[in-house]
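What you see is part of a larger complex, with each chain still in position.
Letters A and B name the chains as they come in the text, with residue numbers starting at 1 for each one.
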């Protein structure tokens, strides 16, 4: 296994040819502490990754094996990323753990309490025991000694892209006591890669371009995940209203969140309080960038692991509007997965995640 | 003036080379009851419209005069459409009225109560007397004998694009008593033509494509217009929260509106009540089309004068979500202006406004 230093973590990706898998391979290809040494993909089986992804170096020569062959090929890996549908992740995770690898799962397979699966995912969870052991980790939302928890975790559940943008948009204001738990609305807009790499008429260019539409209105499976993250952070009474929209862009999520001001917030200079709350949240969280709300754009976030945020309040209309942008494939998937892996293995949280943005615009 | 029958209304357009002006010329070119006989444009001065707009027939040969020359060339017109900035409309409207033409103004020059101009438009209204005579007309929102009021009107103020989509998205539910006046949120997304035809870095393709951003957050001048329309319709206590976003599409507005359910709404089958309210609203309003909320798309509205609407409620989260799509240049500008003109001159409301959509997708 040329190019892997003795100190590097040896990592594999299941499902490398999907959009999250591609992104993960790109990040790992330049990560100093984690070496990509194995990958599975049915469409690229038998071929080196470098034939399909613009990566250079050792990662480019990693040869894909089929998904089926991959099931029994987890030996020798320290870490496995699952870029697979929930049902597949639920099947693969215990195999990988048994083979000695620690696992970061990017699917929804280990995100919700067991009882929520039938309603929101349409199936009963097949491995509740493992579900209870899984550690859900959105580092910016966590309380307490996150690093210690993750260093001990064997299976980490990586958050959903919408849930990340949505939860982080309101958490600073909840923490600061500026908004009510009741009446939070999150109007989110996502690029098409959030739907994965596949062909369907409704995701075709002819249908998506020059358009925007809402989907799964009041029925999206990230709704309970947002509630769950916020409950874990201490706000158990929140029940968000969440509406996802499909944008004619490939990457990025913009969440526009609305909260009702608390009496305390209305009593003072509400915009100063809001800015203060965001500044406090941003301090010590290396990926959070606070800007003016009109400067929160997909352009500012895409290609990076950043969470770009800004807000404005109007006491006369009893509202604060928070804008929050992330890259759905980086902070919303592969980047956050690497951030979690860094914490699991005691590496610096930002390792391999700075200087990512190869291009702008 | 060849091609104008004795019975046709003779109409002119001031500012025909802007996006609203172009759209208006296209509509009038195939309108059986209104003949386009004059147009002003500095950039096309001295040239026939047909050199720049894909229209055929008599309208194609109407020759543009400069804006300056146009000021004194309103003679012989029955009707003048002003596709001009607010300040210019406020200057031109009395001249046109004095010359005997009736006026439909597409700007914001006559939309708000006098006292709102300094805060929202940044200037004191220069002609408050005329402002008080102007008739603001969004036909679908009006109560009473709209046709009679418009038949008597000399100066009609045509609504803003955002205000149209926003007000119509919540009015059916307010009328049905299903949502509270308090806590209405309208998250709106617009194509770039809403900003007019002009060059600026922030509207350049390189800056707008692959992006979405909110702008004038809690400060957009359509906010008081929405409140004003709803107040006129009987809901004086409403103060909407309105957030406009810039989409990477050229045409269309999608408004996603959120309302809090009234106790009465929560008491029964809320989705049945919501559907009933929309159906009642759609009945007798020829341009309102009610569909499933996931079917409310820009594609369904662009190129037509339609208001495409759908909604879904969730009593457990105390919310109803309404989706509403219009074409910002048709129902949001030129189409609604012709609809108003039809009513002013006693023509059928839909004349010249059906069969508009030349193409899909």
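The rule is short, and it goes like this: contacts are C-beta pairs under 8 Å (C-beta built on N, C-alpha and C of every residue); 3 or more make two chains touch, one makes a residue touch a chain.
Not measured: the values here are computed from a predicted model.
Peer 1: Since every chain shares one sequence and 2 appear in place, tell me the total number of copies in the complex.
Peer 2: Here the complete homo-oligomer in the file comprises 4 chains.
Note that only the chains that are shown with their structure count from here on.
Peer 1: Note the rotational component of the Cα superposition from chain A to chain B, reported as an angle of 0 to 180 degrees in steps of 5.
Peer 2: Value: 180 degrees, nearest 5.
Peer 1: Per the contact definition, I'd like the list of chain B residues that touch chain A in the complex.
Peer 2: 183, 185, 187, 189, 206-207, 209-218, 239-241, 243, 245, 247-252, 254, 256, 258, 260, 293-299, 302, 312-314, 316-319, 321, 323, 361
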